[in-house]
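Only one protein chain is missing from this complex, and each of the others stays in its spot.
Per-chain numbering from 1; labels A and B assigned in written order.
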Amino acid sequence: MATQPSVLSGFIGRHRNAVLGGAAVALFFAAWQAIFLVVPFNPLFITKPSLIAAGLLDLVESGDLFHDLAVSAVPFFLGLFGAVVIGVPVGMVMGRRVRIGYALDPLMTVFYASPLVALAPLLVIFFGVGLPGKTIIVFSLAVFPFVFNACAGVRAVDHLLVNVVRSLGGRERDVYLKILLPSVLPYIIAGARIAVGRALIGVLVGEFFAASEGIGYAITRFADIFAVDRMFACILTVMVIAIALTEGIRWAERTAFPWRFGQ
Amino acid sequence: MAEMQTLDLELGATSGTLPGTASRQRIESIALGTAAIVLLLLIWELAPHFLPIKAGTRLFFTVPSRIFATLWEMFSTGSIWAPLGVSAAAFAIGLALAIAAGLPLGILLGRSKTMNAMLDPFVTAFNATPRLVFLPLLMLWLGIGMWSKIAIVFLGAVFPLLINTHEGVRNADKVLINVVRSFGASEWDVARLVILPNSLPFIVVGVRLAIGRAILGVVVAEFFGAQDGLGVVMVRAASSFNVDIVFAGLIIFAGLSLIMTGLVRLLEERTSRWRPQRAANE
Partner (left out) sequence: MAAYIQARNVNLSFRPANRTPVRALDGFDIEVQEGEFLSIVGPSGCGKSTFLNVVLGLLKPDSGEVLIHGNKIAGPGSDRAMVFQEFGLLPWRTVQHNIELGLELKRAPSAKRGAIAERLIGLVGLTGFESHYPHELSGGMKQRVGLARALATDPDVLLMDEPFAALDAQTRDLMQTELLRIWREARKTVLFVTHQIDEAIYLSDRVMVMSKRPGHAKKAFTIALPRPREYEMRVTPKFNELKLEIWNALKDEIAV
(Lines give C-alpha, C1' and ligand atoms only; values in the text may rest on other atoms or scores of the structure.)
Protein backbone atom coordinates (compact mmCIF):
# COMPACT_ATOMS: atom_id res chain seq x y z
CA MET A 1 0.00 0.00 0.00
CA ALA A 2 1.35 3.42 -0.91
CA THR A 3 1.84 5.66 2.12
CA GLN A 4 -0.02 8.94 2.18
CA PRO A 5 2.31 11.77 1.12
CA SER A 6 2.63 14.59 3.61
CA VAL A 7 0.86 17.82 2.88
CA LEU A 8 4.12 19.67 2.23
CA SER A 9 5.49 17.16 -0.22
CA GLY A 10 2.11 17.22 -1.92
CA PHE A 11 2.34 20.94 -2.36
CA ILE A 12 5.92 20.78 -3.57
CA GLY A 13 5.02 18.04 -5.99
CA ARG A 14 2.24 19.95 -7.62
CA HIS A 15 4.11 23.21 -7.82
CA ARG A 16 7.48 21.68 -8.43
CA ASN A 17 8.55 24.13 -11.08
CA ALA A 18 7.61 27.22 -9.14
CA VAL A 19 9.33 25.91 -6.03
CA LEU A 20 12.50 25.08 -7.91
CA GLY A 21 12.49 28.45 -9.62
CA GLY A 22 11.85 30.34 -6.41
CA ALA A 23 14.57 28.40 -4.66
CA ALA A 24 17.02 29.18 -7.45
CA VAL A 25 16.30 32.90 -7.22
CA ALA A 26 16.59 32.91 -3.45
CA LEU A 27 19.83 30.96 -3.70
CA PHE A 28 21.17 33.45 -6.20
CA PHE A 29 20.57 36.45 -3.99
CA ALA A 30 21.86 34.64 -0.94
CA ALA A 31 25.04 33.68 -2.76
CA TRP A 32 25.42 37.23 -4.06
CA GLN A 33 25.17 38.61 -0.55
CA ALA A 34 27.41 36.00 0.96
CA ILE A 35 30.20 36.01 -1.60
CA PHE A 36 31.64 39.21 -0.17
CA LEU A 37 32.59 37.31 2.92
CA VAL A 38 35.42 35.90 0.85
CA VAL A 39 35.73 38.31 -2.05
CA PRO A 40 36.81 41.93 -1.47
CA PHE A 41 33.99 44.42 -1.83
CA ASN A 42 34.56 47.51 -3.92
CA PRO A 43 31.54 49.81 -3.56
CA LEU A 44 32.49 51.69 -6.71
CA PHE A 45 31.85 48.78 -8.97
CA ILE A 46 29.61 46.31 -7.29
CA THR A 47 26.96 46.19 -4.66
CA LYS A 48 25.09 43.73 -2.48
CA PRO A 49 21.41 42.82 -2.31
CA SER A 50 21.14 44.39 1.14
CA LEU A 51 22.46 47.71 -0.15
CA ILE A 52 20.24 47.53 -3.20
CA ALA A 53 17.23 47.02 -0.98
CA ALA A 54 18.27 49.97 1.19
CA GLY A 55 18.80 52.16 -1.85
CA LEU A 56 15.46 51.11 -3.28
CA LEU A 57 13.70 51.90 -0.04
CA ASP A 58 15.34 55.28 -0.02
CA LEU A 59 14.26 56.08 -3.54
CA VAL A 60 10.73 55.00 -2.81
CA GLU A 61 10.48 57.01 0.35
CA SER A 62 11.86 60.14 -1.19
CA GLY A 63 9.41 59.77 -4.03
CA ASP A 64 12.19 59.96 -6.60
CA LEU A 65 11.52 56.53 -7.98
CA PHE A 66 7.88 57.16 -8.65
CA HIS A 67 8.59 60.55 -10.11
CA ASP A 68 11.11 59.13 -12.55
CA LEU A 69 8.84 56.27 -13.48
CA ALA A 70 5.96 58.63 -14.04
CA VAL A 71 8.06 60.80 -16.31
CA SER A 72 9.12 57.79 -18.34
CA ALA A 73 5.64 56.34 -18.42
CA VAL A 74 4.11 59.22 -20.33
CA PRO A 75 6.00 58.85 -23.62
CA PHE A 76 5.83 55.09 -23.19
CA PHE A 77 2.06 54.94 -23.13
CA LEU A 78 1.56 57.78 -25.55
CA GLY A 79 3.85 56.17 -28.09
CA LEU A 80 2.20 52.78 -27.62
CA PHE A 81 -1.23 54.29 -27.97
CA GLY A 82 -0.21 55.96 -31.20
CA ALA A 83 1.31 52.71 -32.39
CA VAL A 84 -1.94 50.83 -31.83
CA VAL A 85 -4.17 53.49 -33.26
CA ILE A 86 -2.14 53.80 -36.43
CA GLY A 87 -0.51 50.40 -36.73
CA VAL A 88 -3.57 48.21 -36.35
CA PRO A 89 -5.74 49.85 -39.03
CA VAL A 90 -2.82 50.00 -41.44
CA GLY A 91 -2.07 46.35 -40.82
CA MET A 92 -5.68 45.34 -41.20
CA VAL A 93 -6.04 47.15 -44.49
CA MET A 94 -2.82 45.55 -45.67
CA GLY A 95 -4.22 42.17 -44.81
CA ARG A 96 -7.60 42.73 -46.30
CA ARG A 97 -6.70 44.42 -49.52
CA VAL A 98 -4.32 42.04 -51.17
CA ARG A 99 -2.77 44.56 -53.52
CA ILE A 100 -2.08 47.06 -50.80
CA GLY A 101 -0.51 44.20 -48.92
CA TYR A 102 1.71 43.38 -51.87
CA ALA A 103 2.72 46.99 -52.18
CA LEU A 104 3.49 47.67 -48.55
CA ASP A 105 4.93 44.32 -47.46
CA PRO A 106 8.49 44.88 -48.63
CA LEU A 107 8.49 48.38 -47.23
CA MET A 108 7.26 47.24 -43.86
CA THR A 109 9.68 44.35 -43.79
CA VAL A 110 12.58 46.69 -44.37
CA PHE A 111 11.37 49.00 -41.63
CA TYR A 112 10.76 46.19 -39.18
CA ALA A 113 14.10 44.55 -39.78
CA SER A 114 16.11 47.76 -39.70
CA PRO A 115 17.53 48.92 -36.44
CA LEU A 116 15.29 51.96 -36.40
CA VAL A 117 16.92 52.89 -33.18
CA ALA A 118 19.64 54.16 -35.46
CA LEU A 119 17.44 57.11 -36.32
CA ALA A 120 17.00 58.01 -32.68
CA PRO A 121 19.79 60.61 -32.68
CA LEU A 122 18.08 62.38 -35.55
CA LEU A 123 14.70 62.23 -33.93
CA VAL A 124 16.07 63.53 -30.68
CA ILE A 125 17.82 66.42 -32.34
CA PHE A 126 14.82 67.24 -34.44
CA PHE A 127 12.10 66.90 -31.84
CA GLY A 128 14.10 67.70 -28.77
CA VAL A 129 14.90 65.59 -25.75
CA GLY A 130 11.60 66.02 -23.98
CA LEU A 131 8.24 64.39 -24.39
CA PRO A 132 7.81 64.81 -28.16
CA GLY A 133 11.17 63.27 -28.98
CA LYS A 134 10.74 60.29 -26.70
CA THR A 135 7.20 59.69 -27.85
CA ILE A 136 8.17 59.67 -31.49
CA ILE A 137 10.98 57.20 -30.84
CA VAL A 138 8.65 54.91 -28.91
CA PHE A 139 6.06 55.16 -31.63
CA SER A 140 8.47 54.37 -34.43
CA LEU A 141 9.73 51.28 -32.65
CA ALA A 142 6.36 50.01 -31.47
CA VAL A 143 4.22 50.54 -34.53
CA PHE A 144 5.61 47.76 -36.72
CA PRO A 145 4.78 44.75 -34.57
CA PHE A 146 1.19 45.96 -34.59
CA VAL A 147 1.18 46.45 -38.34
CA PHE A 148 2.50 42.98 -39.01
CA ASN A 149 0.42 41.17 -36.50
CA ALA A 150 -2.78 42.88 -37.51
CA CYS A 151 -1.96 42.02 -41.09
CA ALA A 152 -1.25 38.38 -40.27
CA GLY A 153 -4.40 38.21 -38.20
CA VAL A 154 -6.56 39.46 -41.01
CA ARG A 155 -4.94 37.11 -43.50
CA ALA A 156 -5.73 34.22 -41.19
CA VAL A 157 -9.41 34.98 -40.99
CA ASP A 158 -11.84 32.30 -42.04
CA HIS A 159 -13.33 33.53 -45.29
CA LEU A 160 -16.46 31.60 -44.58
CA LEU A 161 -17.31 34.06 -41.84
CA VAL A 162 -16.79 36.98 -44.16
CA ASN A 163 -19.18 35.42 -46.64
CA VAL A 164 -21.73 34.88 -43.91
CA VAL A 165 -21.77 38.58 -43.09
CA ARG A 166 -21.93 39.48 -46.77
CA SER A 167 -24.79 37.09 -47.38
CA LEU A 168 -26.73 38.73 -44.58
CA GLY A 169 -26.37 42.07 -46.31
CA GLY A 170 -23.35 43.39 -44.46
CA ARG A 171 -21.08 45.94 -46.05
CA GLU A 172 -17.32 46.30 -45.87
CA ARG A 173 -17.57 48.28 -42.67
CA ASP A 174 -19.59 45.49 -41.07
CA VAL A 175 -17.02 42.96 -42.17
CA TYR A 176 -14.32 44.98 -40.47
CA LEU A 177 -16.20 45.55 -37.27
CA LYS A 178 -18.00 42.24 -36.81
CA ILE A 179 -15.57 39.71 -38.20
CA LEU A 180 -12.11 41.10 -38.70
CA LEU A 181 -11.68 43.01 -35.49
CA PRO A 182 -12.68 40.19 -33.13
CA SER A 183 -10.67 37.61 -35.09
CA VAL A 184 -7.64 39.81 -35.12
CA LEU A 185 -7.69 40.47 -31.39
CA PRO A 186 -5.41 37.60 -30.33
CA TYR A 187 -2.86 38.61 -32.93
CA ILE A 188 -2.96 42.20 -31.79
CA ILE A 189 -2.40 41.20 -28.20
CA ALA A 190 0.55 39.09 -29.27
CA GLY A 191 1.84 42.09 -31.16
CA ALA A 192 1.42 44.17 -28.04
CA ARG A 193 3.67 41.80 -26.19
CA ILE A 194 6.45 42.41 -28.71
CA ALA A 195 5.74 46.11 -29.01
CA VAL A 196 5.93 46.67 -25.28
CA GLY A 197 9.52 45.47 -25.23
CA ARG A 198 10.46 47.70 -28.09
CA ALA A 199 8.66 50.65 -26.53
CA LEU A 200 10.74 50.22 -23.40
CA ILE A 201 13.87 50.33 -25.51
CA GLY A 202 12.55 53.48 -27.10
CA VAL A 203 12.06 55.18 -23.76
CA LEU A 204 15.52 54.21 -22.59
CA VAL A 205 17.17 55.31 -25.81
CA GLY A 206 15.43 58.64 -25.62
CA GLU A 207 16.52 59.14 -22.05
CA PHE A 208 20.08 57.96 -22.43
CA PHE A 209 20.68 60.60 -25.02
CA ALA A 210 20.22 63.71 -22.98
CA ALA A 211 17.14 63.65 -20.89
CA SER A 212 17.00 65.34 -17.56
CA GLU A 213 14.33 63.16 -16.04
CA GLY A 214 13.05 59.66 -16.21
CA ILE A 215 14.14 56.21 -15.08
CA GLY A 216 16.67 55.80 -17.87
CA TYR A 217 18.22 59.11 -17.03
CA ALA A 218 18.28 58.08 -13.36
CA ILE A 219 20.32 55.01 -14.24
CA THR A 220 22.92 57.01 -16.13
CA ARG A 221 23.03 59.66 -13.43
CA PHE A 222 23.68 57.09 -10.71
CA ALA A 223 26.31 55.48 -12.89
CA ASP A 224 28.08 58.79 -13.28
CA ILE A 225 28.32 59.32 -9.55
CA PHE A 226 29.12 55.69 -8.85
CA ALA A 227 26.03 55.22 -6.74
CA VAL A 228 26.02 51.61 -7.75
CA ASP A 229 23.41 50.52 -5.24
CA ARG A 230 20.82 52.95 -6.51
CA MET A 231 21.70 52.17 -10.09
CA PHE A 232 21.03 48.50 -9.46
CA ALA A 233 17.82 49.43 -7.68
CA CYS A 234 16.62 51.29 -10.77
CA ILE A 235 17.74 48.54 -13.12
CA LEU A 236 15.89 45.96 -11.08
CA THR A 237 12.81 48.16 -11.08
CA VAL A 238 12.89 48.33 -14.85
CA MET A 239 13.35 44.56 -15.00
CA VAL A 240 10.38 43.97 -12.76
CA ILE A 241 8.23 46.28 -14.83
CA ALA A 242 9.34 44.66 -18.05
CA ILE A 243 8.60 41.21 -16.69
CA ALA A 244 5.26 42.29 -15.32
CA LEU A 245 4.21 43.78 -18.64
CA THR A 246 5.38 40.90 -20.80
CA GLU A 247 4.21 38.10 -18.57
CA GLY A 248 1.01 39.95 -17.82
CA ILE A 249 0.20 40.09 -21.50
CA ARG A 250 1.12 36.44 -21.88
CA TRP A 251 -1.23 35.58 -19.06
CA ALA A 252 -3.96 37.64 -20.70
CA GLU A 253 -3.34 35.81 -23.96
CA ARG A 254 -3.58 32.43 -22.33
CA THR A 255 -6.72 33.29 -20.42
CA ALA A 256 -8.56 35.09 -23.15
CA PHE A 257 -7.53 32.86 -26.02
CA PRO A 258 -6.81 29.43 -24.55
CA TRP A 259 -7.41 27.64 -27.83
CA ARG A 260 -4.37 29.22 -29.38
CA PHE A 261 -1.98 27.50 -27.05
CA GLY A 262 -2.92 23.86 -27.22
CA GLN A 263 -0.05 21.95 -28.67
CA MET B 1 7.42 30.79 -18.38
CA ALA B 2 9.93 31.75 -21.03
CA GLU B 3 8.38 31.05 -24.38
CA MET B 4 10.05 30.99 -27.66
CA GLN B 5 9.48 32.85 -30.84
CA THR B 6 9.67 30.10 -33.37
CA LEU B 7 7.94 28.71 -36.33
CA ASP B 8 4.34 28.89 -35.25
CA LEU B 9 3.95 31.38 -32.51
CA GLU B 10 5.86 34.51 -33.47
CA LEU B 11 3.28 36.22 -35.51
CA GLY B 12 3.97 38.54 -38.33
CA ALA B 13 7.57 39.26 -37.57
CA THR B 14 8.49 39.21 -41.21
CA SER B 15 6.91 39.82 -44.51
CA GLY B 16 3.82 37.70 -44.01
CA THR B 17 3.46 34.77 -46.33
CA LEU B 18 1.10 35.94 -48.99
CA PRO B 19 -1.76 33.67 -49.94
CA GLY B 20 -1.16 31.83 -53.13
CA THR B 21 2.11 31.33 -54.93
CA ALA B 22 0.88 31.30 -58.50
CA SER B 23 3.50 32.98 -60.63
CA ARG B 24 1.16 35.72 -61.77
CA GLN B 25 0.61 36.68 -58.18
CA ARG B 26 4.32 36.61 -57.53
CA ILE B 27 5.01 38.95 -60.39
CA GLU B 28 2.25 41.22 -59.21
CA SER B 29 3.53 41.26 -55.67
CA ILE B 30 7.10 41.98 -56.70
CA ALA B 31 5.96 44.69 -59.08
CA LEU B 32 3.72 46.40 -56.58
CA GLY B 33 6.31 46.14 -53.84
CA THR B 34 9.01 47.67 -55.97
CA ALA B 35 6.65 50.32 -57.26
CA ALA B 36 5.72 51.33 -53.75
CA ILE B 37 9.32 51.75 -52.72
CA VAL B 38 10.20 53.67 -55.86
CA LEU B 39 7.17 55.89 -55.42
CA LEU B 40 8.10 56.65 -51.86
CA LEU B 41 11.64 57.54 -52.83
CA LEU B 42 10.41 59.75 -55.64
CA ILE B 43 8.01 61.65 -53.44
CA TRP B 44 10.71 62.14 -50.89
CA GLU B 45 13.17 63.30 -53.52
CA LEU B 46 10.82 65.79 -55.09
CA ALA B 47 9.15 67.03 -51.91
CA PRO B 48 11.46 70.01 -51.27
CA HIS B 49 10.59 71.39 -54.68
CA PHE B 50 6.90 71.45 -53.89
CA LEU B 51 6.60 71.96 -50.19
CA PRO B 52 7.78 75.10 -48.49
CA ILE B 53 10.36 74.19 -45.91
CA LYS B 54 11.18 76.53 -43.11
CA ALA B 55 14.72 77.70 -43.00
CA GLY B 56 15.28 76.04 -39.65
CA THR B 57 14.06 72.64 -40.82
CA ARG B 58 16.14 72.76 -43.96
CA LEU B 59 19.09 71.90 -41.79
CA PHE B 60 17.57 68.48 -41.07
CA PHE B 61 16.15 67.71 -44.40
CA THR B 62 17.78 65.55 -46.98
CA VAL B 63 16.76 63.62 -50.03
CA PRO B 64 17.50 60.11 -51.29
CA SER B 65 19.90 61.30 -53.96
CA ARG B 66 22.09 63.04 -51.41
CA ILE B 67 21.97 60.00 -49.15
CA PHE B 68 23.08 57.69 -51.92
CA ALA B 69 25.77 60.13 -52.95
CA THR B 70 27.07 60.07 -49.41
CA LEU B 71 26.94 56.28 -49.36
CA TRP B 72 28.85 56.15 -52.57
CA GLU B 73 31.42 58.52 -51.22
CA MET B 74 31.84 56.54 -48.05
CA PHE B 75 32.58 53.40 -50.00
CA SER B 76 34.64 54.84 -52.78
CA THR B 77 36.90 56.79 -50.48
CA GLY B 78 37.13 53.81 -48.21
CA SER B 79 36.27 55.87 -45.17
CA ILE B 80 33.60 53.39 -44.27
CA TRP B 81 35.75 50.37 -43.75
CA ALA B 82 37.49 51.26 -40.53
CA PRO B 83 34.36 52.04 -38.48
CA LEU B 84 32.41 49.27 -40.16
CA GLY B 85 35.18 46.85 -39.32
CA VAL B 86 35.03 47.78 -35.67
CA SER B 87 31.27 47.35 -35.57
CA ALA B 88 31.47 44.10 -37.46
CA ALA B 89 34.07 42.74 -35.09
CA ALA B 90 31.93 43.49 -32.05
CA PHE B 91 28.95 41.93 -33.80
CA ALA B 92 30.78 38.79 -34.81
CA ILE B 93 32.50 38.17 -31.50
CA GLY B 94 29.33 38.83 -29.52
CA LEU B 95 27.28 36.57 -31.77
CA ALA B 96 29.86 33.80 -31.69
CA LEU B 97 29.94 33.91 -27.89
CA ALA B 98 26.16 33.88 -27.81
CA ILE B 99 26.06 30.76 -29.98
CA ALA B 100 28.76 29.10 -27.92
CA ALA B 101 26.83 29.75 -24.73
CA GLY B 102 23.26 29.63 -25.91
CA LEU B 103 23.28 26.32 -27.76
CA PRO B 104 24.70 24.10 -25.01
CA LEU B 105 22.59 25.82 -22.37
CA GLY B 106 19.50 25.41 -24.51
CA ILE B 107 20.23 21.71 -24.86
CA LEU B 108 20.76 21.42 -21.13
CA LEU B 109 17.48 23.14 -20.40
CA GLY B 110 15.71 20.92 -22.85
CA ARG B 111 17.05 17.70 -21.39
CA SER B 112 16.89 18.47 -17.70
CA LYS B 113 13.54 19.51 -16.32
CA THR B 114 15.11 20.42 -13.02
CA MET B 115 17.65 22.76 -14.54
CA ASN B 116 14.94 24.28 -16.65
CA ALA B 117 12.72 24.98 -13.68
CA MET B 118 15.60 26.54 -11.80
CA LEU B 119 16.87 28.74 -14.60
CA ASP B 120 13.49 29.70 -16.01
CA PRO B 121 12.96 32.79 -13.78
CA PHE B 122 16.33 34.16 -14.86
CA VAL B 123 15.78 33.46 -18.53
CA THR B 124 12.31 34.98 -18.43
CA ALA B 125 13.57 38.02 -16.56
CA PHE B 126 16.46 38.73 -18.88
CA ASN B 127 14.49 38.01 -21.99
CA ALA B 128 11.73 40.42 -21.07
CA THR B 129 14.12 43.20 -20.09
CA PRO B 130 15.53 45.49 -22.75
CA ARG B 131 19.24 44.83 -22.72
CA LEU B 132 19.84 48.54 -23.06
CA VAL B 133 19.08 49.00 -19.39
CA PHE B 134 22.33 47.22 -18.55
CA LEU B 135 24.47 49.41 -20.75
CA PRO B 136 25.45 51.98 -18.11
CA LEU B 137 26.38 49.14 -15.77
CA LEU B 138 28.41 47.38 -18.43
CA MET B 139 30.15 50.61 -19.27
CA LEU B 140 30.97 51.05 -15.62
CA TRP B 141 32.51 47.61 -15.51
CA LEU B 142 34.03 47.23 -18.93
CA GLY B 143 34.74 50.76 -20.03
CA ILE B 144 33.74 52.23 -23.35
CA GLY B 145 35.79 49.97 -25.57
CA MET B 146 35.09 46.78 -27.42
CA TRP B 147 34.10 44.69 -24.44
CA SER B 148 31.03 46.55 -23.33
CA LYS B 149 29.82 46.41 -26.93
CA ILE B 150 30.47 42.70 -27.10
CA ALA B 151 28.66 42.24 -23.81
CA ILE B 152 25.52 43.99 -25.03
CA VAL B 153 25.57 42.08 -28.29
CA PHE B 154 25.98 38.87 -26.35
CA LEU B 155 23.13 39.63 -23.98
CA GLY B 156 20.85 40.44 -26.87
CA ALA B 157 21.71 37.45 -29.00
CA VAL B 158 22.02 34.71 -26.43
CA PHE B 159 18.35 34.57 -25.45
CA PRO B 160 16.71 33.79 -28.78
CA LEU B 161 19.37 31.13 -29.26
CA LEU B 162 18.88 29.64 -25.84
CA ILE B 163 15.11 29.71 -25.95
CA ASN B 164 14.79 28.33 -29.45
CA THR B 165 17.34 25.58 -28.90
CA HIS B 166 15.53 24.64 -25.73
CA GLU B 167 12.25 24.45 -27.56
CA GLY B 168 13.79 22.40 -30.34
CA VAL B 169 15.13 19.87 -27.91
CA ARG B 170 11.98 19.79 -25.85
CA ASN B 171 9.87 19.44 -28.93
CA ALA B 172 11.32 16.10 -29.94
CA ASP B 173 8.50 13.68 -30.51
CA LYS B 174 8.35 11.16 -27.67
CA VAL B 175 7.02 8.55 -30.04
CA LEU B 176 10.14 8.88 -32.15
CA ILE B 177 12.35 8.55 -29.11
CA ASN B 178 10.54 5.35 -28.19
CA VAL B 179 10.80 4.10 -31.73
CA VAL B 180 14.53 4.60 -31.80
CA ARG B 181 14.90 3.12 -28.32
CA SER B 182 12.94 0.07 -29.42
CA PHE B 183 15.70 -0.68 -31.90
CA GLY B 184 18.23 -0.65 -29.12
CA ALA B 185 19.52 2.91 -29.31
CA SER B 186 21.73 4.30 -26.56
CA GLU B 187 21.13 7.77 -25.14
CA TRP B 188 23.77 9.10 -27.48
CA ASP B 189 22.01 7.49 -30.44
CA VAL B 190 18.75 9.06 -29.36
CA ALA B 191 20.39 12.48 -29.27
CA ARG B 192 22.02 11.96 -32.64
CA LEU B 193 19.09 10.38 -34.46
CA VAL B 194 16.09 12.22 -33.08
CA ILE B 195 16.87 15.24 -30.99
CA LEU B 196 19.51 16.86 -33.14
CA PRO B 197 17.69 16.69 -36.50
CA ASN B 198 14.51 17.83 -34.83
CA SER B 199 16.19 20.79 -33.17
CA LEU B 200 18.00 22.02 -36.23
CA PRO B 201 15.17 24.11 -37.71
CA PHE B 202 14.54 25.69 -34.33
CA ILE B 203 18.20 26.53 -33.87
CA VAL B 204 18.36 28.11 -37.28
CA VAL B 205 15.40 30.33 -36.44
CA GLY B 206 17.15 31.21 -33.20
CA VAL B 207 20.21 32.28 -35.17
CA ARG B 208 18.10 34.45 -37.43
CA LEU B 209 16.50 36.22 -34.47
CA ALA B 210 19.84 36.52 -32.75
CA ILE B 211 21.34 38.30 -35.74
CA GLY B 212 18.70 41.01 -35.60
CA ARG B 213 19.20 41.49 -31.88
CA ALA B 214 22.97 41.51 -32.28
CA ILE B 215 22.86 44.32 -34.81
CA LEU B 216 20.58 46.27 -32.55
CA GLY B 217 23.06 45.70 -29.76
CA VAL B 218 25.94 47.06 -31.78
CA VAL B 219 23.96 50.14 -32.73
CA VAL B 220 22.87 51.10 -29.24
CA ALA B 221 26.22 50.27 -27.70
CA GLU B 222 27.93 52.52 -30.19
CA PHE B 223 25.48 55.33 -29.70
CA PHE B 224 26.08 55.64 -26.04
CA GLY B 225 29.25 54.05 -24.98
CA ALA B 226 31.93 53.71 -27.58
CA GLN B 227 34.82 55.46 -29.19
CA ASP B 228 34.66 54.06 -32.67
CA GLY B 229 32.41 52.12 -34.93
CA LEU B 230 29.75 52.98 -37.46
CA GLY B 231 27.28 53.93 -34.75
CA VAL B 232 29.73 56.41 -33.29
CA VAL B 233 30.14 57.96 -36.73
CA MET B 234 26.39 58.28 -36.95
CA VAL B 235 25.98 59.92 -33.57
CA ARG B 236 28.69 62.44 -34.29
CA ALA B 237 27.17 63.16 -37.66
CA ALA B 238 23.80 63.70 -36.04
CA SER B 239 25.10 66.22 -33.58
CA SER B 240 26.72 68.17 -36.40
CA PHE B 241 23.49 67.95 -38.39
CA ASN B 242 25.05 65.79 -41.04
CA VAL B 243 21.80 63.99 -41.68
CA ASP B 244 23.03 62.22 -44.79
CA ILE B 245 25.58 60.23 -42.89
CA VAL B 246 23.00 59.18 -40.33
CA PHE B 247 20.70 57.81 -43.01
CA ALA B 248 23.61 56.24 -44.83
CA GLY B 249 24.61 54.48 -41.65
CA LEU B 250 21.09 53.24 -41.12
CA ILE B 251 20.98 51.89 -44.63
CA ILE B 252 24.23 50.04 -44.12
CA PHE B 253 23.07 48.49 -40.86
CA ALA B 254 19.67 47.64 -42.26
CA GLY B 255 21.16 46.26 -45.44
CA LEU B 256 23.58 44.03 -43.58
CA SER B 257 20.79 42.83 -41.33
CA LEU B 258 18.56 41.98 -44.26
CA ILE B 259 21.33 40.20 -46.13
CA MET B 260 22.34 38.09 -43.17
CA THR B 261 18.83 37.16 -42.13
CA GLY B 262 18.05 36.46 -45.77
CA LEU B 263 20.93 34.02 -45.97
CA VAL B 264 19.79 32.33 -42.78
CA ARG B 265 16.31 32.05 -44.21
CA LEU B 266 17.73 30.23 -47.19
CA LEU B 267 19.45 27.90 -44.76
CA GLU B 268 16.16 27.49 -42.92
CA GLU B 269 14.44 26.40 -46.07
CA ARG B 270 17.11 23.89 -46.91
CA THR B 271 17.10 22.33 -43.47
CA SER B 272 13.32 22.23 -43.39
CA ARG B 273 12.62 20.36 -46.58
CA TRP B 274 11.26 17.42 -44.65
CA ARG B 275 8.66 19.52 -42.89
CA PRO B 276 5.11 19.56 -44.19
CA GLN B 277 4.26 23.05 -45.40
CA ARG B 278 2.58 24.90 -42.59
CA ALA B 279 1.06 28.33 -42.80
CA ALA B 280 4.42 29.86 -41.94
CA ASN B 281 3.82 32.83 -39.69
CA GLU B 282 7.30 33.70 -38.87
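Keep this in mind: a contact is a pair of C-beta atoms (placed from the backbone, for glycine too) under 8 Å apart; a residue touches a chain by one contact, two chains touch by 3 or more.
The model shown is predicted, which means the values in this text are computed figures rather than measured ones.
Student: Please pick, from B:L97, B:M115 or B:L193, the residue that touches the omitted chain in the full complex.
Tutor: Looking across B:L97, B:M115 or B:L193, the contact with the absent chain belongs to B:L193.
Student: Of B:P52, B:G78 or B:G184, which one is in contact with the hidden chain?
Tutor: Spelled out, the listed residue whose C-beta touches the missing chain is B:G184.
Student: Identify the residues of subunit B touching the omitted chain, counting contacts across the whole complex.
Tutor: These residues touch the chain not displayed: 173, 175-176, 178-185, 189, 193-194, 197-198, 273-276.
The criterion applied here is as follows: only the chains that are shown with their structure count from here on.
Student: Roughly how many whole angstrom separate the Cα centroids of subunit A and subunit B?
Tutor: The answer is 18 Å.
Student: Show which residues of subunit A lie in contact with subunit B when the two form their complex.
Tutor: 16-17, 20-25, 28, 45, 91, 95, 98-99, 101-110, 112-122, 124-126, 145, 147-153, 155-156, 187, 190-191, 194, 197, 200-201, 204-205, 208-209, 216, 219-220, 222-223, 226, 228, 231-232, 235, 238-239, 242-243, 245-247, 250
Student: Under the touch definition given earlier, write down the residues of subunit B that touch subunit A in their complex.
Tutor: My answer: residues 3, 9-16, 18-19, 28-29, 32-37, 40, 60, 114, 117-122, 124-125, 128-130, 132-137, 139-141, 212, 215-216, 219-220, 223-224, 231, 234-235, 238-239, 241, 243, 246, 249-250, 253-254, 257-258, 261, 279, 281.
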